[in-house]
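I have a structure I would like to understand better, so I am pasting it below and will then ask my questions one at a time.
Excluded from the complex is one protein chain; the other protein chains are retained at their positions.
Now for chain A:
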């Protein structure tokens, strides 16, 4: 029986390994950093399964593939299906009209409905409600995939994959860029805050002329606040400006966020191809699966299916852009 070696245990690698293992393939995983943790950029993700909201600024496959993600994840980790609420400050209402024009799958809601959905939102008279969207806790999702694989007998090697592996699947994100000439890093910054006095129950997006700001509840008064998107490949630190903008967004949603504790600061680089869509490439004995960009949890299921289709059945999904086996 063929043994597949998945390299990298972030959201891409774990999803690919899961899809392969569930289809009956024999799989092992290599990651020198060990089980999922803060070393991978998917640890720092928002975990929104929001294909309709993302479609506002993304290509059509994001909408189509993204819709499969909610079902895929629901079978493997806890997914909260509470929708997404999009609001804007009064001065940015033209941006909300544009947002509405550029996507679908929402209802327009007024002051009363906004207040009914999220009583703790402060002073928003209009919004867009994307009822079908969902979210998950990315760290729990990674751990659930990891445990599921271990339960299936998949071996995790805490070391660098040996060179010359047969049937390797490289899911290392930006670390694979020496083999993927058109991969770049896009800096993202986020905060984890705790504000026990504020209760927000679903992801809320605050439209902003420059940054798509959002807040995702993680339970127990903990919120993820994200995320900048900067064409820079320096992931060493958050800038004061980014921190100010993220915190101002939370403050605009409810001034009580001013009292929040800042628990964590996350900075990392999202791997992205020029059109910001993921790719599967087979070069020699290795399949590369990469470029999830802002859409790690949203598009990892489709990426995993595409890799499994190629590896097991030689079926080329539309994500395969090059095959030089």
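Following the convention adopted for this analysis, a contact is a pair of C-beta atoms (placed from the backbone, for glycine too) under 8 Å apart; a residue touches a chain by one contact, two chains touch by 3 or more; residues count from 1.
Keep in mind that, in the parts below, contacts and distances are computed from a predicted model.
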| item | value |
| --- | --- |
| Name per UniProt, for the chain absent here [options: "Heme exporter protein C", "Metal ABC transporter permease", "Thiazole synthase" or "Ubiquinol-cytochrome c reductase iron-sulfur subunit"] | "Thiazole synthase" |
| Contact with the hidden chain (one of A:104, A:166, A:197 or A:233) | A:233 |
| Residue among A:78, A:98, A:152 or A:285 that touches the chain left out of view | A:98 |
| Residue, one of A:28, A:80, A:254 or A:276, that touches the chain absent here | A:276 |
| Contact set of chain A toward the excluded chain (per top definition) | 57-59, 98, 101-102, 184-185, 187, 209-210, 230-234, 239, 241, 272-277 |
